[in-house]
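My structure is below; once you've seen it, I'll send some questions.
All protein chains but one are shown in place.
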Amino acid sequence: MDPSSDQLLSMYETMMVIRNFEESMVAIYLEEKLPPDVQAGLAFDIAAGPVPGEMHLAAGQEAVAVGVCAHLGDDDTLVGTHRPHHFAIAKGVPLDRMAAEIFGRADGLSRGKGGHMHLFDPAHKFSCSGIEGASMPPAVGAALAAKKLGKDWVAVAFLGEGAANQGTFHESMNLAGLWQLPVVFICEDNHWAISVPKERSTAVSSNASRASAYGMPGVDVGHNDPVEVFEAAGEAIGRARSGGGPTLIEVKTDRYLGHFQGDAEVYRPKGEADALREHDPIPHLAGQLRERGVLDEELQKELEERARARVEEAYEFARNSPYPDADEALTHVFA
Amino acid sequence: MDPSSDQLLSMYETMMVIRNFEESMVAIYLEEKLPPDVQAGLAFDIAAGPVPGEMHLAAGQEAVAVGVCAHLGDDDTLVGTHRPHHFAIAKGVPLDRMAAEIFGRADGLSRGKGGHMHLFDPAHKFSCSGIEGASMPPAVGAALAAKKLGKDWVAVAFLGEGAANQGTFHESMNLAGLWQLPVVFICEDNHWAISVPKERSTAVSSNASRASAYGMPGVDVGHNDPVEVFEAAGEAIGRARSGGGPTLIEVKTDRYLGHFQGDAEVYRPKGEADALREHDPIPHLAGQLRERGVLDEELQKELEERARARVEEAYEFARNSPYPDADEALTHVFA
Amino acid sequence: MSTATEQRTLTMAKAISEAIGSEMERDERVFVMGEDIGSYGGIFSATQGLLDRFGRERIMDTPISEAGFIGAAMGAATAGLRPIAELMFVDFFGVCMDQIYNHLAKNTYMSNGNVKLPVVLTTAIGGGYGDAAQHSQCLYATFAHLPGIKVVVPSNAYDAKGLLIEAIRDDNPVIFMYHKGIMGLPWMSYFEGATTEVPADEYTIPFGQARIVREGADLTIVTLSQMVQKAKIAAEQLAERGIDAEVIDLRTLVPLDRETVAASVAKTGRLLIADEDYLSFGLSGEICATIAERSDTLPLKAPVRRLAVPDVPIPYSRPLEHRVIPQVDDIVAAGAEVVGAGG
Partner (left out) sequence: MSTATEQRTLTMAKAISEAIGSEMERDERVFVMGEDIGSYGGIFSATQGLLDRFGRERIMDTPISEAGFIGAAMGAATAGLRPIAELMFVDFFGVCMDQIYNHLAKNTYMSNGNVKLPVVLTTAIGGGYGDAAQHSQCLYATFAHLPGIKVVVPSNAYDAKGLLIEAIRDDNPVIFMYHKGIMGLPWMSYFEGATTEVPADEYTIPFGQARIVREGADLTIVTLSQMVQKAKIAAEQLAERGIDAEVIDLRTLVPLDRETVAASVAKTGRLLIADEDYLSFGLSGEICATIAERSDTLPLKAPVRRLAVPDVPIPYSRPLEHRVIPQVDDIVAAGAEVVGAGG
C-alpha cells in the first residue's frame, strides 16, 4: 500500500517536528549542567538544569515512528521504549504537555511525576517505560482486550534490537502467535545497545527471522526509509486489524546522538554518526516529495518553520509552567 | 553414530532401574497418605508419609535420559528439571543417597535439605530445580566455564516443552549461540504441562524449529526412541565437545503418570496413558536387543532382577537412614 | 436455593472460587488468566468449576510465561478490562517481578492517577507440607515493601470471599495471597478453623481493618494467614495456663491497620508477632516499628518477641521444616515467655 502525497507530507512534517524537538533538547538539556554552574570538578551534572536525569533522544529514528503511526488512530495502543519522544509525537501526544512533563512541571502529562521515560497519555493510548523489553507484554494485553471486546483496535509495541534479547520478547511473541492477537512488534535496529553492537548481543543478524519461532510473519525493513516502513507497517497493521494476527518487523535505523546525552561514545567508531547523517531520511523524503511535485521551496520553508515554531512553543509552554507542589509527591500511589 | 551393543544393554538396564524407581515410588509415596491415617475428610494428605510434598515421576520418559547421558561423563554438567529422577539415575547419581534425600534423611545427598526437586550431586555435576525454565542459564554458565578453562566439558540442560515458553529459554539460547558454547538443550515434549497441552501453550508445533532464531541446529527426535535420542544427542554433544557450538533437541516422549502423584488427570483423555504404554520403549528396546542376539530370556531376567534389587536396596537404605537433627535446619545458609 | 441470608460452611478454596464466579457474573470485564486454571480448576482449586460456567474466553489457561501474561493482564486493564491473573506459587515471583512492581504497581503513580489498573493477582503461599525451598515461601513482606500494590492475606473462608470481592472491585492492583494450608483442599491437611460459614450472596470487607480474633488482656499476638489459625489454638492453650492472649489478624498488609495493633498493645503491654515469612527486614520488623514509633504512649512490660522463619530457606526434611516454620507450640512457649519475662 503506497502512501498518498498527503500522508507523505504529514510524515515529512512530523519527522521535522521530531528532529527539531530532539535537537532542541540537546541544548536545553545542557542548561545549568556545565561548569562553572555545577559542583567543582564536574564536567557535567546530570542532576542539574531544567531537565535532570537521563535523556535518550531519537534523532535519526524518526522514520520508524512516522511510518508506523501513519496507520494508527487514537484507539490503537502504542507502547514505546526508554527512547520515546518520536513515538509520542507521531502518535499525537500533545507536544506542549509532553514537554512540560519532561521539564517536571505542573502542566505535564502527569504533572511531572513520570518524566522523559514515563510518558502516559491515555487519550492517545500512549505509554512507555525505562525497562528494556517491557513494552511487549502490555501491548499483548491491549491486543487481547481488543479481541475480547470485539473491537478492531490494534496494539503496537516498539523495542530496540538490544531489548530483543530480553525474555519478555519470547514470552510476548509466543502469546501473540498462540492467541493470534492484533499486535505488531516493531524492532528498531539502530545497531547499538548503549555501547554494545548488535553482532555482540544477538546470535542472528535479523530479529525478524525470529518471527518464525512464533508462527508469525517477520519482515526486514532496509535502511531507515519512512516509505518502506509505511508499507511494511501498513500491511502488518491492516492484517492485525482484520483478524490476521501478529507480525514482527525489524527496521534498520540510525542513532545520530549518544545513547543518552552526555555519552562520550568512546565505544563508537569516529565519524560513524556523521556518515549516517549523510543518509538522513528527512532531506531524502523532501526530495521524493519534490519529485512528486507536492513540495516546493516555499512549502518546505513553511513546513520547516511550522515545525520549528511548534517545538519552540511547546518548550516555552514547559518553561512557563510552574513546578508542582512538593506534597503532590504523596498522592496517586493508588487511583 | 550407532550405539554399540554394550551401550544399548546398559541403556536398557538403566531404563529398567528408572522405571522401577519411579513405579515403586508410586506406592511408597502413598504410605500414610490415605484414610484412615489422615485428617478426617481428606482423600489424601500430601503432607503425610515418608515422602511429603509434590512428587513428579518420569515413568515413560526414560529414553530421553539414557539416550543423552550415554554420552556424558562425570565432568559434564547436567541440569535437570522438577521431574529429575530419570536424569539423575542416568547421570550416575548414587541411587541410595538420592532415595535418602527424597525421604528427607541424614544420608541423603544433602541430608534432606533439598528434596525431590532439589537434588545436588557435585561429584556428578548434577543439579535440578523446581522452577520452570531455570535449568538453562546455569547450563550456559557451566559451558562458559568449560570454554574459559579450556576443558572439553559439555553442559546439558533439560527442559519440558512447557518450560520452552519461559523467557529464560530465549535468553539462554541466545547467549549459547552468540558465544558458541558447548551446551546442548534437550526439550522433553511429553505433550503436557500439567493440564495444558502443547497446542494450547506453544505457537509452533516444534521447539526444535526455534533453534534457527539463535543460529544453532535444531533437531526433532520422533517418538520416544532411546536409539534415536542416542544418535541425535551423540552428534550434538560431540559437536559441542569439539568446539562446534550448541544444539537444541526436542524429543517426543510420554508421561505415563499424572503430572504429580495425586493428580486425578481430569483434563486428560480417558485411556490416553494406557494407549501410550503400548509403545513402551523398554520392551521395544528389549526386542531390538534380542534381534541383535545380545539379550536372551535369561539375561533379561537377570537385568530385570538386578534393577529391581538395586531400587529395593536404595529405598531400604533410605528407610533405614535417620532423620537429621532439627537444628541442622539452621546450618549451611552460607558455605 | 441460596437466599440473601443463607449460610453455608465453605472451605477457603470454595469461598475464593465463589467470589470470582459471582464477580464474573456481575461484571463482564472480569476474566481470569493463569496456568492450569481451566480444566484443572487451579492447582489449589481457586477457579474450580469456572471453566464450565464461563468458557475458555474468560477462564484462560496460559503458557508458562508469567512475565508475559501478567504484563498482558496489565495491558488488558489499561484497555478497560478487569483481569485476575494467577501466579501459581508466590515463589515464582522472580520470573515476573519487573512487570508487577515496576509497571503494574507504578504506572498509576507515574501517570498521576490517569491510568487505572484494576488487576488482581492471586497466588498461593506457605509451607508445612514438605514442598521445600522453592514452593513453600510466604513473601508477603516482599510485596508490601514495594509501593503501589495492595497486599491481602486472608486467614479464613469468610474473610477470603469478602476481601477478594473487594479486591476485584478495587481500581488498583491487588495481590491476594492464599495459604495452601487453610484452603481446605481434599489432598492437604489443613487447619479447620479456616473453614467457616460464608453467606451465599456478595459482600465486601474493606482493606486496612485488622480483626480481633480473640480478646485478651495479658498479651497481644499479631499475626495473619494460616498463622492466625495456629495462634487461636495457641491462645486456648495459653488460657489454660492462665494467660489471656489477644489475637489480631492483620488481614491486609497494604494498607496496614497500625491503630488496632497499637490499641491492643496499649492494653496488654506485651507483643508477640507470629509470622511465616522470613524474619529479618519484613513484617515482624514493621510491626515493631509501629510500636517503637509510639514508645512514649505504649510502655512495654516485656521485650517484643518475634516468631518467623529464621532467615533460612525452607528445608525439605520434615523435622527441619517443622523447626523453621513457627508451630502452635512455639507460639505457646513464646507467649508464656513474654508474659513471664514481664514478671
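As written, the chain order gives the labels A, B and C, with residue 1 at the start of each chain.
We take it that contacts are C-beta pairs under 8 Å (C-beta built on N, C-alpha and C of every residue); 3 or more make two chains touch, one makes a residue touch a chain.
No experiment lies behind these values; they were computed from the predicted model shown.
Colleague: If you put the missing chain back into the full complex, which of the shown chains would it touch?
Modeller: When the full complex is considered, the omitted chain touches A, B, C.
Colleague: Touch as defined at the start, partner being the missing chain; which of C:Phe69, C:Tyr129, C:Phe176 or C:Tyr278 qualifies?
Modeller: With C:Phe69, C:Tyr129, C:Phe176 or C:Tyr278 as choices, the missing chain is touched by C:Tyr278.
Colleague: Which of B:Leu9, B:Ala59, B:Ala146 or B:Ala314 sits in contact with the chain that's absent?
Modeller: B:Ala146
Colleague: Spell out the interface residues on chain C facing the chain that's missing from view.
Modeller: 67, 91-102, 105-106, 109-110, 132-134, 141-142, 144-148, 253-254, 256, 271, 277-278, 280-289, 291-296, 300, 302-306, 311-313, 315-316, 341
Colleague: Determine and list the chain A residues touching the chain excluded from the picture.
Modeller: 38-39, 41-48, 51-54, 104-105, 108, 111-118, 129-133, 162-163, 165-168, 193-196, 200-202, 262, 266-267, 323-330, 333
Colleague: For chain B, which residues reach the chain that was dropped from this view?
Modeller: That gives, for chain B, the contact residues 77, 79, 109-111, 113-114, 118, 120, 122, 125, 127, 129, 131, 134, 136-146, 148-149, 153, 155, 167-168, 170-172, 174-175, 178, 331-335.
Methods note: only the chains that are shown with their structure count from here on.
Colleague: What chain lies closest to the overall centre, CA atoms only?
Modeller: Taking the mean of all protein C-alpha atoms as reference, the closest chain is C.
Colleague: What is the distance, in whole Å, between the centres of chain A and chain C, each centre taken as the mean of its C-alpha atoms?
Modeller: So the centre of chain A lies 41 Å away from the centre of chain C.
Colleague: When the C-alpha atoms of chain B and chain C are each averaged to a single point, how far apart are the two points in Å?
Modeller: That gives a centre separation of 35 Å.
Colleague: Identify all positions of chain A at which a residue touches two or more other chains, and write them in rising order.
Modeller: 167-168, 170-171, 174, 178
Colleague: Enumerate the residues of chain C that touch no fewer than two other chains.
Modeller: Where chain C meets two or more other chains at a single residue, that happens at 62-63, 65, 67-68.
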